[in-house]
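Encoded as structure tokens, the structure appears first; notes follow it.
Only one protein chain is missing from this complex, and each of the others stays in its spot.
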Amino acid sequence: MLLKDVVCPYCACLCDDLDVTVEGNRVTGVDNACDLGAHKFQAGNRLPGPVRPTEKGWDRVSREEAIGFTVDMLLSADRPLIYGWSTTSVEAQSLGIHIAEEIGGVVDATTSVCHGPSILAIQEVGHPGCTLGQVKNRADVVIYWGCNPIEAHPRHLSRYTMYSDGFFLENAFKERTLIVADIRPTESANVADEFVHLKRGGDYAVLSALRAIVRGKTGSIPSHVAGVSRAQLLRIGEVCKNAKYGAFFFGMGLTQTVGKYKNIRNAIELVDELNRHTKWTLTPMRGHFNVYGFNEVCTWVTGYPYAVDFSRGMAFYNPGETTAVDILARKECDACLVVASDPAAHFPRAAVEHLAEIPVVQIDPVVNATTAFCDLQIPVAVTGIDAEGTAYRMDGVPIRAKKILDLGYPADSEILREVYQQIRDRKKVREVKPV
Amino acid sequence: MTELLLRNACVIDPLNRVNGDVMDIAIRDGWIVESVGNGAEVIDARGFLTLPGGIDSHTHICGTKVNFGRYMMPEDMRAGRTIRKGVMHATSGYSVPTTYGNSYRYSAMGYTSILEGAMAPLEARHTHEEFSATPLQDTMANTLFDGNWPVMEAVKEKDVKRAAAIVAWTLAAVKGFAVKLTNPGGTEAWGWGKNVTCIRDPVPHFEVTPAEIIETLIRANELLRLPHSVHLHCNNLGAPGNYQCTIGTFDLVPDLNKERQSLYATHVQFHAYGGTSWKDINSKAEPVAYSVNRKPQIVIDMGQMMFGKTTTMTADGPMEWNLYRLHHNKWSNHDVELETTSGIIPVYYSKKSLVNCVMWAIGLELALLVKDPWQCLLATDNPNGAPFVRYPEIIGLLMSKRYRDEEFRTIHPDTGKRVILDTLDRELGWHDIAVMTRAGQAKALGIAKIGKGHLGVGAEADIAVYPIRIRDTDPSRDYAAVVSAFQRTAWTIKRGRVVCRDGDVVVEGTNRTIWANSRVPEAFDMGRDPEFVKKFDRYYTVRMANYPVQDAYIPRSGCIESEAVL
Amino acid sequence: MRVILTAKPRKKPLIPVEAETIIPRHFRQGRDLTVWEGNRERSLRDIFDVMVERTAAAAEEVEVILRGDVSRFKRVGEYMDAGKITIEGDIGMHCGNFMTGGTIEIHGNADGWLGREMRGGRILCHGNAGHYAGSGYRGEKFGMKGGTLEILGNAGDFAAEYLAGGEVIIHGNAGDLPGVEMVNGTLTIHGNCSRPCGNMTGGTCTVLGTVRGMLPTFRKNSTLLHGSDKIPLTVFEGDIANRGKGILQVREYSYDD
Partner (left out) sequence: MRFMLFSGRTIRQGNAVESKLSPEYRDATSVLSMTPFDMMEAGLDEGDAVLVSGPGGQVVLTVKADEHLPAGHVFLPYGPYANHLTPTETHATGMPDYKAIPVEVEPAEGKPVTVWELMRDLGGVPHAP
């Protein structure tokens, strides 16, 4: 059976034009997807049912026991951490946030090690953004700064920028100017019209210089700024000002380098400045499938996009203090629920060590590095393959991911709903009868 | 079957011509009925003022732009935090509270139905998700068509029926309630960093004018027989001298519908400015109100501004950019492909700012100068003019000349030279307020017929009981008591259940989403129109099959069906 | 009045305690105070041995002394308006948030956000301070507005971010981006730092050590001789990436070219 317009569950491009062939409840073909997406549809490796380690090996446990164990762990903790969320649905994320609220825990998402710094910057200066169709239909100048879409978001160039014709650009490849800024000539840099080769850690200074140049203050700019010549900076300033519509994309080359969110703030303020001359927008190249969905739902439920601490019964937010890596590195939490991510593979070593010292429950379809630290793992369906649900594209467009297989696994949201319900039952949360 | 009897209620129910009678209200299974049995639960309203549940016909509470307001402002969030308690979730935020914050605070003020003022169709799913987390009010979404490419192409072809068909397809696809135009044409121009100044400027590339978009969509709206009229945010918001543009826009509006207005003009305070610059800005509420008084086909809302901290957020992207250049705080913008845009900035309205003082006066002047309260509804364009929690103060100001005078003495001393507020003696009565906060909204939105905004038999039992006895209260003098009563109901009843008691929410609640589905003849089904489909697939970045909002997002559907006349 | 709080050993000593109730005024009132250990509210006496000496007629006369391991105790001295808090060892995050008056003296090190959004009073830290000493809060445009924050050791990154008034003095080195987004007030760094004052719009920052990664968007104005030692400083104005009118004066500096 050929299924059309399937939504890719891999990255936050959320390409929704995939043709997927399903035969015998198995994916046998994926068309239109990039290599990364196609692999995800065909990955096996699913855990058959809830398991926990014992002295003799890994034992299967029933779903009821598994949920009971999770509830006990969360209710007895003094500072539980609930972390993950990037590859599941908004519906599941919402439940996770409500669980944190109910138990007085900290809830954080993979955002904190991805575009968390972008959010901190946006909270200082705002975000001149757009949906990706604006870029596709209008942008004649595109900048990729500190990101390598060819390897990380392979269809970004063909769907939205370089190779994508739009309403106002009939021959995009010829009509668009592509600028790439990075500390090394990546695959993406190779296809650019202009490559800005920065020294490591030089982003902030170069962006500051560009802001001054766009403001017409070229006088005090030295001959080189972090490896970039003044002449090139002046040239880029002109290209940007003369654009009809410019689009600035950036990735972890800005969020993870020294200065962190201040780099992004500087990029945003450059785009603000350019809007005095022409139209510019800026978009973070978010990585995981639904990492932005977490930010959205966490915001409407708690007021903050990630890293929310409910230990006092109200939402407190302070990345750097209430973020997962910091909490684990400081060994602050005494239990951890991991959902739809793999912190053991993606956190610095010393942060992972603490996971070995506290009870950990993981809700995830596959055996991963975090499994090694689990006191219990509950396998679930993969959102976008055998469970449906809402996901937010990197630009904020919500799309409903489809269920194309039925492999008998519950969705994350089903497990989390049961956990939430049991916690509330145990805490006797009931509607109050008015007098 | 659940029954409730609300006894000794002092009822004002303008749609049923009840004005201050003390009576009992019988409720069965969420609806108002003639009578209930002896086993019914009884609430003694003790002669308190009892009104239909409040309706906000223009507020920003759910969706991409609202959520971005929260997202970019942790400082606003920490200004209004409450703890998790009973059935109440923790809340955060002052000017842009969390969904639960909005819902609880509205409920405490007796509001039971609210309309999100601007939803971009492409991102409709987001609005509906937030609606699901706004449990204590029924919700509706104005759907943005101001920069819609297929609509503008139909306008250029002077094809009203095609424009209507596009509207019908889109509303059904995104579960929208009404047609919203925000700075029509200007939002598309903003795609290039440009704007239109008023209704006669052509939109770049599309070669249509705002006037043509407005006129075409007013006609299309009536062909579809939609419950609400076109809901317009006029061009040139917030610019000195813009009142002429506003009056010029009103002059475009034909009278096409006998049951309600043909145009709802929102937050008119922001559109009634005289002068040529910020230096000589003055109130033109008088000519604008005069225009409204002569045109029964127009209903406006105040868009009242109140002093203090808030956040401005609107689909009017270019206007927000201009505001940002004035305030220099922080600015977010979000352009939505083929459809519209939006912008957000935080603001502080200060009594020291003459401009702000003039704005404050204009909103009140409009409400006092429009003769018929059914034509001027109470709203702040929450949170643009002020957060909705300020409504009770506005009610107090409208009901008390003394309160206005006292406020007037505290504001910029030159305000009196720019406005006429201090010369207006009119004081609105309880009935006027009931019209401006519920009955008028229900009529203007076209939802009275589904049982909203009144307390007659057959109405949905959405009721607000305010702890005040109108016979013992002189609002002109006791305005503080009025303000305090409207801040917190004794009981808010939603669909026959007490949902809020003395400001505390007591049930988790589930809302209903009210949306409009106009059935069009097959020949007008845009889902099968080759030209529409071709352009959709070529220029949108989502597939047409993935665009419509699935039923999963509308857990309680309140669809208003109509038959289009095409 | 002297209140000596000696921290008792805790079962889970690494779980943070939020102790914003520990300000001098509260002890004079003799209220039963609580603190939060993770998500559990605890009586002050569960967490500390409390010893009270004498009485006080006003908060000004109260000194609170913290002993034992309080390195995970947050928000001590938050909204403090008078009196003195002495911390004999290290202190946790957010010590002296929003304080308006009185003195906090820390004999050990302070964790992050020391004196965040301080309005008045004085904090003296004998050891090192973590990141964001004397800074603002996420999203706010103004950080510390008044008072004096003096750090005898080193400070972490983003020191005095959004500084809008008052004085921050760092005797050791500061980390990256001290004085970033500074709008007013004075910041003095006796040691070294990198990339000071990015995006500053006002105020004065003096670096008596060496600046690495001097930002290219500061305009060199003049030179001066600083203090009684007549230290030669180069005076810059900026940040010209915006419309900044801040003063940055440094002893030695190098660009990252």
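Per-chain numbering from 1; labels A, B and C assigned in written order.
Throughout what follows, a contact is a pair of C-beta atoms (placed from the backbone, for glycine too) under 8 Å apart; a residue touches a chain by one contact, two chains touch by 3 or more.
Just so it is clear, the structure is predicted and the values come from calculations on it, not from any experiment.
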Inset, instruction - Give me the visible chains that the unshown chain touches, in label order. - result: A, C
Inset, instruction - Can you work out which residue in C:25, C:74, C:131 or C:145 touches the chain that's missing from view? - result: C:131
Inset, instruction - Give the residue, chosen from A:81, A:122, A:344 or A:363, that touches the chain omitted from the document. - result: A:344
Inset, instruction - Quick one: say which of A:210, A:240 or A:325 touches the chain that got left out. - result: A:325
Inset, instruction - May I ask which residue of A:80, A:96, A:126 or A:287 touches the chain that does not appear here? - result: A:287
Inset, instruction - For the chain that got dropped from the picture, name the residues of chain A it touches. - result: 10, 35-36, 39-40, 43-45, 51, 53, 57-58, 108, 112-113, 116-117, 120, 148, 151-152, 154, 183-186, 199-201, 252-253, 255-258, 260-261, 287, 307, 319-321, 323-326, 328-329, 342, 344-353, 355-357, 366-369, 371-373, 377
Inset, instruction - List the residues of chain C that touch the chain left out of this view. - result: 112-113, 130-132, 156-158, 175-176
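By definition in this document, only the chains that are shown with their structure count from here on.
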Inset, instruction - Report the inter-chain centroid distance for chain A and chain B in whole angstrom, where each centroid is the mean of the CA atoms. - result: 34
Inset, instruction - Would you give the residues of chain B that are in contact with at least 2 other chains, written as numbers and ranges? - result: 72-74, 78
Inset, instruction - Find every residue in chain A that makes contact with two or more other chains and list them. - result: 123-124, 310, 312, 317
Legend entry - Contact footprint of chain C on chain A as seen in their complex: 77-79, 103-105, 120, 123-124, 199, 201-202, 204-205, 208-209, 211-212, 215, 217, 219-227, 258-259, 262, 265-266, 269, 310-312, 317-321, 330-332, 334
Inset, instruction - Show which residues of chain B lie in contact with chain C when the two form their complex. - result: 72-76, 78, 329
Legend entry - Residues of chain C touching chain A in the complex: 12, 14-16, 18, 36-40, 72, 93, 112-113, 131-132, 137-139, 176-177, 180-181, 195, 198-199, 213, 215-220, 239-242, 255-257
